[in-house]
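Take a look at chain A:
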Amino acid sequence: MSMSKPLTMKPSRSIAADAVLDIRGLCVDYGVDDNAVRAVRDVSLTLRRGEVLGLAGESGSGKSTLAYGLARLLPPPGVISAGEVIYSPPDGEPVDVLTLAPLALRAFRWAETSIVFQGAMNSLNPVHKVSTQLIDVIAAHSPGMSRRAMLDRARELLTMVGIAPDRLHAYPHQLSGGMRQRVMIGMALALEPKIVIMDEPTTALDVVMQRQILRQIVELRERFGFSVLFITHDLSLLVEFSDRIAIMYGGRIVEEAPAALLYRDALHPYSHGLLHSFPALRGPRRELAGIPGSPPDLQAMPSGCSFHPRCPRRFDPCAVDIPVLGSPADRVREARTVACWLHPAGGAID
Partner candidate 1 sequence: MTTPAAEVVLEAEGLTKHFPVRKRGRAALSREVRVVHAVDDVDLRLLRGQVTSLVGESGSGKSTVARLLAQLYPRTSGDIRLHGEPTPLATARGGRRFRAYCRRVQLIFQDPFASLNPVHNVEYHLTRALRIHGRAGQGKEQLRAALANLLDRVQLTPADRYLSKYPHELSGGQRQRVAIARALAADPEALLADEPVSMLDVSIRLGVLNLLRDLKERLNLAILYITHDIASARYFADTVLVMYAGRMVEGGDSETVTQRPAHPYTRLLVESAPDPDRLTSEAGSLGEAGGAGEAGTAGGVGGAGAPVPGGEPPSLISPPAGCRFHPRCPFVMDKCRTELPPRLQVGDTGEHWAACWLFEGVAA
Partner candidate 2 sequence: ACGGKSAATTKSSGVLNIGMPDGATLPANNNPYLDASFAKHLGYTWLIWEPLALQNEAKPTADPKPWLATKWDWSNGYSTLTLTIRDNVKWSDGSAMTADDVAYSFQIMKDNKGVNYYALPIKDVSSSGSTVTVNFDGSQYVNRTKILSTQVVNKKQWSAMADPSKDTVANPIGTGPYKIKSVTPSTVTLDVRSDYWQKPPKVGEIRCTTYSGNDTQLPALTSGATDWSYEFLANAKSTFVARDPAHFKLWFPPALSADGLWFNTTKKPFDNPHLRRAMSMVVNRDDIFNEGEAGYFKPKIDNITGIPTPAGDPFIAAQYKGKSSQADVATAKKELTDNGFTYAGNTLKDPTGKAVTLTLSDPADWNDYQTDLTIIKDNLATIGITASIDKANQDAWFDAVGKGNFDAVMHWTNGGATPYDMYQNIMDSAQLQPIGTTASGNYGRFNSPDATAALKAYTAATDDAGRQAALEKIEQIMVEQMPMIPTSAGNLGAEYSTAKWTGWPDESNPYEANQPTRPGMLDVVLHLTPAS
């Protein structure tokens, strides 16, 4: 019997030909003075049309900051200090999200890029009915619509994520955690956006519910063809679920590669360590390595490669120079990049 099947749809990879979101050199700080925490440092990342891009890394590595930063949703004292976020709609000119005027930005939000936040309980306003919160989105972006039509659409959305439409007028606290998370997913798809950012959408849920929801996301993506930026620190989940995976450490992307490739052969010692921190449920019981030490303090980053104090394979250049993300010279034929002196960039140093 098979109660589950792999979550990834293989064909999607071929659809993903061109970039829908191109992040270039994004830097995000918390604070503006010398005490500022530099949470995201010079991150470049491309999200292709229709793909699931996984973003992993331990707590505090800047995953959420990156996700909110590109939508300019960081709460104060967050400041975007450099970079561009180019959004290319399927039909039309690419725009830099960071330079949009407030009105245009509002229109862009949710209609083009929606976000499923880390905790659903906190994402839904406890004092408004689910219907109100769903309708709010629709009304904000298609003001002409009649209320009845909006309600119908809201019902449709709930059905789509597997919730009985009669729960439309429930308050968030009357729904279970899984239902709330689904409501959020339904809401994220309300305007059929091109990009859905999901920040640990399932961490608070148990595995059974997690799988149900992920399956739902996969199905919906097949139907609507949006791209997903999927954030979690559960690498085994990502490997199964995403097309490509980027690993963050200390505010930087340290490695980026197709999921299977990364799983089989992680180049960066940190990625490698991460992958070997998870006990596997199946297969032979293998010895787990783990990563020694503790995550870096963003306010007092070690010099050179920020991972070097914990790195079992560090050598001289690591403590001095920051490795640049580029396709490794020893793996030029694979579509991957890494920032590690063990695998100095070949062609990408340009």
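Convention: a contact is a pair of C-beta atoms (placed from the backbone, for glycine too) under 8 Å apart; a residue touches a chain by one contact, two chains touch by 3 or more; residues count from 1.
On the choice of candidates, all candidates are chains of the complex that A comes from, given by their letters.
Not measured: the values here are computed from a predicted model.
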Complex partner of chain A (touching, any copy) among 1 or 2: 1
Sites on chain A touched by candidate 1 in the complex: 1-4, 6, 8, 58-59, 162, 176, 178, 205-212, 215, 233-237, 239-241, 259-260, 263-264, 273-274, 277-283, 285, 288-292, 294-295
